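A single protein chain has been removed from this complex, and every other one stays in its place.
Presenting chain A:
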Amino acid sequence: MSAVPTTLARRGVRFRRALHGLLARPGLWLASLFLLFVAVATLWPGLLSSADPLAADPLQAQLPPSAEHWFGTDHLGRDVFSRVAHGARYSILIGVSAVAIGSIVGSALGLLAGLSRGLVDEAISRFLDVVSSFPDLLLALVLISFTGPGTLNLIFALGVAFVPRFARVVRAQTFVIARSGYVEQARTFGLTPTVLVLRHILPHALAQVPILATIGLGSAIISAAGLSFLGMGPQPPAPEWGAMLAEARNYLRVAWWIGVWPGVAITLTVISISILGRRWQASFEGRRAR
């Protein structure tokens, strides 16, 4: 019996099972569908809404949701649906960039700490302790108070706040794998330390980073929206969800739709990302997601 057809058959079974599992879990399905919309909104917002998110029209201010303006219009008469659709770009961009900074810097620090013993490890670990002793949002606020508000500064501040969670996991993984049987065995082959790290330690130590990043993306988006709400992020008239919420505060009584839709967008995006991330983590750890 040749091994190839069996593997193929197994793959087919696996695929069918995965599909079946997806249909059996409507949450997973809906989350994927919603994120697809968010992705489209991020890349080609024009596909979803032809209205200009920045075009003000005082004559059309504060119109309730209708066939023409699905989500209604805001106090300046801008189309809320268009602003929400165009706002996805800000949230996703800030979230992804912040997580990218956090995961890259964090993984590098974690790897360094895990591989080196003594002073270097100690120094890095204590530094991480200091950073992670501040809540993400507070730390980012402090950093922004030095750098001043703005999209790039917000990304940087959040990225720094996200470093410890990645560094910790990577350090622990590296530590375990560096002492594993196969690394010891590879040492007996006379491989150089560089080859050893690149070939056997790095791939395993970083295996969980994409999963952590996905789960972290949700909190990054919330934090970004929160900081924007406080005016630390993209400046008006940019259609950022958090900033839109801040503007809508004053009109909540007379025009609920200005504030509710960006809020719904934030909530659904974060929940969807979290569902997918947890599911991925569970399948990675060999557990079944609840």
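We take it that a contact is a pair of C-beta atoms (placed from the backbone, for glycine too) under 8 Å apart; a residue touches a chain by one contact, two chains touch by 3 or more; residues count from 1.
Note that in this section contacts and distances are computed from a predicted model.
Colleague: Which of the following names does UniProt give to the chain that is not shown: "ATP phosphoribosyltransferase regulatory subunit", "Predicted lipid carrier protein YhbT, contains SCP2 domain", "FAD-dependent oxidoreductase" or "ABC transporter ATP-binding protein"?
Modeller: "ABC transporter ATP-binding protein"
Colleague: Which of these, A:S50, A:S133 or A:T188, touches the one chain of the complex that we don't see?
Modeller: Per the contact definition at the top, the residue touching the missing chain is A:T188.
Colleague: One chain isn't shown here. Among A:S180, A:Q235 or A:T267, which residue touches it?
Modeller: Candidates A:S180, A:Q235 or A:T267; residue touching the omitted chain: A:S180.
Colleague: Could you pull out which residues of chain A are in touch with the chain that's been left out?
Modeller: So the residues of chain A touching the missing chain come out as 2-3, 13, 180-182, 184-192, 195, 199-200, 203-204.
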